[in-house]
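Only one protein chain is missing from this complex, and each of the others stays in its spot.
The block that comes next holds subunit A.
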Amino acid sequence: MKKTTILAAALAAFAGMASAQDYPTQPINIVVPFAAGGPTDTVTRLVAQAMSRDLGQQVVVENVGGAGGTLGAARVAQAQADGYTLLLHHIGMSTAPTLYRQLPFDVLNDFSYIGLVTEVPMVFVGRPDLELNTLEEVIDWVREEGENVMYANAGIGAASHLCGLLFMNAVDQQMTTIPYQGTAPAVTDLMGGQVDFLCDQTTNTTNQIRDGSIKPFAVTVPERLDSLPDVPTTAEAGLGDFEITIWHGLYAPAGTPDDVVAKLSAALQTALQDETVIERFADLGTAPSPQDDATPEALRAKLEAEIELWRPLIEDAGVYAN
């Protein structure tokens, strides 16, 4: 038993050395900390496919779901730092240190950073029979009705939860928050008129908006989207504070050799210029991150800034995930 451990360690060390020159020599695993078929999974698979071509090795997606993405992140934090186990996580990476009071990893010290992948915009939407037409009218109505307004989200820590916190902070008025288990039931109840508002990523809302089964009020980014050209931005509606994207980043365990990180970063940048990736991302209502952002420095800076952005908002709301 002991012998095998030593042997394994020796092999791993050897693999670590070998990686300096000819990395990658075996398939690479990207852990997605959510179920297969979801938006983050789709983004990852498209990028993994493109990266496979560049790196000359299969990049395999592994879904390790559970506990708001922290189980998958914990697995990668503890994995061998040899560049064969990576993590693709979204904005949840920056909220986990505040939302989870007991977290088995340290977001800032247990990971190496590879780069930003994409920033998916969000849309603030309402039930189809609302008699409001602009975000200004929504804000007035929310201020008037206060906690009689029902805001749905996909569960504590979900992007839609964060977006709601940000909105309520921006308009300085509380609504009643109705958590759901996932986006699907929340969108269903919004379509059925059981709740008033929801704010979720374009991936989950664009089609229902186009079909008219939910009503869009604003996109939460500075510029209008090609996929929803008629929907104004929050800044146009005079709510410039209310900007949020579901940013996705690619990570490796801390201690991954610098040249491996550099190689992965370069592969990510190439993948983000791939025709299919650009096209499919557009179908999802998003675009690949610009080359300058697909770098370790940009991801680290984004993560640090976002941790500080969300900490006070979450602490003020007093809602924790464990």
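Just so it is clear, a contact is a pair of C-beta atoms (placed from the backbone, for glycine too) under 8 Å apart; a residue touches a chain by one contact, two chains touch by 3 or more; residues count from 1.
The criterion applied here is as follows: contacts and distances are computed from a predicted model.
Per UniProt, what's the omitted chain called: "MoaD/ThiS family protein", "3-isopropylmalate dehydratase small subunit", "Tripartite tricarboxylate transporter permease" or "Heme exporter protein CcmA"?
Cross-referencing UniProt, the chain left out corresponds to "Tripartite tricarboxylate transporter permease".
Sort through A:Val61, A:Leu130 or A:Ala235 and give me the one touching the missing partner chain.
Selected residue, touching the omitted chain: A:Val61.
Out of A:Val187, A:Val219, A:Ala267 or A:Leu299, which touches the unshown chain?
A:Val187
Using the touch definition from the top, which of A:Ala81, A:Met150 or A:Leu198 touches the missing chain?
Touches the omitted chain: A:Met150.
Under the stated touch rule, tell me which residues of subunit A contact the chain that is not displayed.
Contacting residues on subunit A, toward the hidden partner: 35-39, 41-42, 45-46, 49, 60-68, 70-71, 74, 99, 102, 104, 147-148, 150, 155-157, 176, 178-181, 184-185, 187-189, 191-195, 203, 206-208, 210-211, 213, 279-280, 283-284, 319-322.
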